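Just one protein chain is left out here, and the rest sit where they should.
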Amino acid sequence: MTDTIETSQAVEHPVMPFAGAINQALDIAMELDPKVYLLGEDIAEPSGGVYKVTKGLSTKYGTHRVRKTAISEAAIIGAAVGSAIAGYRPVAEIMMMDFMAVCLDQVTNHAGKIRYMSGGQTPVPMVIRTSAGAGRGFGAQHSELLEAWMIHTPGIKVAMPSTPADAKGLLLTAIFDDDPVLFIEQMMMYWDVKRYGGPVPPGDYRIPFGVADVKREGTDVTLVSYGRQVHDCLATATKLAEEGISCEVVDLRTLVPCDEEAVFRSVHKTKRAVIVHEAVQKCGFGAELSSRIHEELFSELAAPVQRVGGANTPVPYANNLESDFLPQVHDIEAAIRKTL
Amino acid sequence: MTDTIETSQAVEHPVMPFAGAINQALDIAMELDPKVYLLGEDIAEPSGGVYKVTKGLSTKYGTHRVRKTAISEAAIIGAAVGSAIAGYRPVAEIMMMDFMAVCLDQVTNHAGKIRYMSGGQTPVPMVIRTSAGAGRGFGAQHSELLEAWMIHTPGIKVAMPSTPADAKGLLLTAIFDDDPVLFIEQMMMYWDVKRYGGPVPPGDYRIPFGVADVKREGTDVTLVSYGRQVHDCLATATKLAEEGISCEVVDLRTLVPCDEEAVFRSVHKTKRAVIVHEAVQKCGFGAELSSRIHEELFSELAAPVQRVGGANTPVPYANNLESDFLPQVHDIEAAIRKTL
Amino acid sequence: MSERPDAPDRDTLLAMFEIQSRIKLCDERFRSLLTSGQIQLIYYSPRGQECISAGWGVHLRPDDYVVTIYRGLHDHLAKGVPLRELWAEFLGRATGTCKGKGGPMHITHPASGLMVTTGIVGSGIPIANGFGIASQLDGTDQVTVVNFGDGASNIGAFHEGLNMAAVWKLPVVFVCQNNLYGEHTPMAMSTGVEFISERAAAYGMPGVTVNGNDPVATWTVMGEAIARARAGEGPTLVEARTYRFYGHLMGDAMEYMDKDERKAAMEADPVVLYREWLLANGHASEGDLAEIEEVITAAIDDAVEFAMNSPFPDAAELYTDVYAEAQQ
Partner (left out) sequence: MSERPDAPDRDTLLAMFEIQSRIKLCDERFRSLLTSGQIQLIYYSPRGQECISAGWGVHLRPDDYVVTIYRGLHDHLAKGVPLRELWAEFLGRATGTCKGKGGPMHITHPASGLMVTTGIVGSGIPIANGFGIASQLDGTDQVTVVNFGDGASNIGAFHEGLNMAAVWKLPVVFVCQNNLYGEHTPMAMSTGVEFISERAAAYGMPGVTVNGNDPVATWTVMGEAIARARAGEGPTLVEARTYRFYGHLMGDAMEYMDKDERKAAMEADPVVLYREWLLANGHASEGDLAEIEEVITAAIDDAVEFAMNSPFPDAAELYTDVYAEAQQ
């Protein structure tokens, strides 16, 4: 564990659900800066968002700052882009990540390129929050993770936290960052306090971008992951520890920028790496990272880097198939064994 | 050179521009099968498309089969999807690849997933032709290559030819394939007969998907590429041959399916590989391929696989910067030297 | 409750009642099994909207096409998707319409003309045009009916789709099932017009608003629009006003809905009122209607049992149907 996490646990911060930590970060950001405002579908009271993540905020800050929109994702992101250029710090919500496909032009061609195309004159400080992920029986059009699209698009930063504390600290950083940030929240973690809850430091707590967090130290193999799959890596590490296999778990936390140094440092020590993410493995971020590790540490590696990602299929509906689609502990375990 | 190409040259087929070969493939497909129809912006006569690629076809087949649309990319792809399910073989044109971002939902969530979501009942046999690529001073929003997005989306096939003969042979295969195919045409090649023209076999000439073509044989290093960058690889190979460095150039031709076997075969021989594509390097298809090579041939490799792709930036306008953005012969050369 | 001179013949009236009852009873079964915890799934109830699908359902031929959305159970049943395969798909079984791989949001059954069910708001609209193009090129008189909500009328795909259909005079009927809410947002808070049908003029297309809880009026309006399309005279936008009895999806706290408004809507349950009207005007006896309901109930019993006893898909199915060939 890093200092950050240890410190926060030492003083025993209250355990919160993942969604609660995000709500708190939004609340604090809006309190701190009148230029922060939210827009998206159904985000205002009385419901406070379909997953209740924005609960209470429109009551506290008014519906001019928590703006409920029509089902018009291109209009949502476009409005965020324009107001960001005009000096605001909009936080737009795209209800599920698969819907990014209906507004990707505003994200990639506009949010991502406008700073560059203007020669630096018009930064676009905005956040796109989106919930994502399989495991809920929502089928092929409501379950995808598409971070790779945005990582392949220069100009956009990408964060994907694994714990409530990281979610809060990274979201506050994202909102006050001067670039567009895609902020990915795996829905499975929102309200499941038992599995994904955790202590959250109070107040204006920020975690810098581009700093990975070693969530577990180990010596035999490095597991590199981010988001919910960090928990699967930790579970695998616990399991293999019984056999005396020591796994280090590196949580990237942000993918753009990516703390490659932390990864290299760890792999330099363990000589072995397995990359784990929920997104489809083919052409996912694991491919980039695997290439980078091979490019930099080729002669040090004891075995080729392994990848564990979603199956190369749309997300199936049936429960058993959906489980098989997702990377699971046994898949991670098998990949680790390939490196040993 | 493969047999195919040699054969075709042996009988001295007429040299055609890249765009002409595509026009011919469309013509033949429409002639062969009344279920083939085209739709897209400006594709009908009198202009025959803004790049004249569909010249003559609406006159020959009528405007009911060569359908000029409004500027409504989502409507274009959606219409293609529906009619494909209903038994047609639509060929939709998206004028430039960057515009895929305005209709990506129809491409990935619908064209790409409908076969799967229906349990195989409703195949979606359609082609999306799109022109792409930097080098023409069109700036950041008209120059991108985005094949990685689609390769990361299971259900879509992807072809990206490098020569007029391949363009014709692959397009005919694409049209009669039972899956959605993204067919990428680098605009720089359309009418530049001098640099990109070539002999084209007449008639219903087809090239199967998933069969790479060794465009030049060599022994010291394998250059893996596709599309226009194959020509840059060949130029580099010619240059280095003077120094006695022997490069093999493998042209993938289709990326989904990808002829990994051909790549592995070549790298097994040369022990070294450089992957070259125009798309932004970070999280591009080169990352996937590099990972695959390392995963399969780790112990055989003499050096880590190198990648040469577009810079990690939007495409700049100024001529000198745009050249620097693009992978060039000197970049490929430098990457090769890293492997030696 | 008085007789309607505009009503269709008895067979049609009873056919509409059959469809409505099938939807209502199916929905009730889903909700009761969900509430009791016997099944678990994301469920978007169509209760309250039965008359609309029945209204177009009785006009369509088996070879006509229907496209719908996640809230689609009523449309699936109106187009004749068989109960067994439908239930099995909702439960993710190998015997489902889509082998359990699509699920409720993606019911597909080409044999009955149910071509696409999409979970992306508005996206079925451009796809429906594709079916219209196919019929137009084939020279048949097939019609495509595409269903979507009031919320969907604010997304770009609606605009592009309606414009294309109008320009090409496609044989498509655009049915906006206006239940006054898109998820948790009342239509007035998101939409610049009072009637979605007003938007038709932006494409030079006829647009009409009908009380979607009035089976006879809905039947009439749908019939006209379908006839127009079948005659090659082009598309129509039909806005059918209705109400969702159970909010957006099962488990919805509905705190954003007006309690009295909902109470009034449920008291004016269109299926119940229609049943009473049929009886009051002598179109059917209590026995006739009870028998229809009993047959449906028995069929649902059978379908539930079939589905519950069906196997989950084989693990290998994860990798099939991605491409025409085996994995690429």
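Letters A, B and C mark the chains in the order given here, with residues in each chain numbered from 1 onward.
Please note the rule applied: contacts are C-beta pairs under 8 Å (C-beta built on N, C-alpha and C of every residue); 3 or more make two chains touch, one makes a residue touch a chain.
Source: prediction; values computed, not measured.
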Inset, instruction - For the chain that's not shown, point to the residue among A:119, A:203 or A:244 touching it. - result: A:119
Legend entry - Given A:179, A:251 or A:288, the one touching the chain that is not displayed: A:179
Inset, instruction - From the listed residues A:18, A:37, A:99 or A:205, report the one that touches the chain absent from this view. - result: A:37
Inset, instruction - Looking beyond the chains shown, say which of B:25, B:74 or B:305 touches the absent one. - result: B:74
Inset, instruction - Pick out which of B:24, B:118 or B:141 touches the chain that's been left out of the picture. - result: B:141
Inset, instruction - Could you please point out the chain C residues that touch the chain left off the display? - result: 154-160, 162-163, 166-167, 189-194, 198-199, 201-205
Inset, instruction - For the chain that got dropped from the picture, name the residues of chain A it touches. - result: 37, 64-65, 67, 69-70, 72-88, 90, 105-106, 109-110, 114-123, 154-155, 157, 177-179, 210, 256-258
Inset, instruction - Against the chain that's been left off, what residues of chain B make contact? List them. - result: 41-42, 46-47, 50, 68-74, 98-99, 101-102, 136-142, 311-314, 316-321, 324-325
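Methods note: only the chains that are shown with their structure count from here on.
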Legend entry - Remotest chain, chain B as reference, centres from CA atoms: C
Inset, instruction - Let me have the rounded angstrom distance from the C-alpha centre of chain A over to the C-alpha centre of chain B, please. - result: 32
Legend entry - Whole-Å separation of chain centres (CA-atom averages), chain A against chain C: 37
Inset, instruction - Specify, in ascending order, the residues of chain C that touch 2 or more different other chains. - result: 98, 100-102, 106, 118, 120, 123, 156-157, 322
Legend entry - Touching two or more other chains - residue numbers and ranges from chain B: 74, 105, 109, 116-117, 154-155
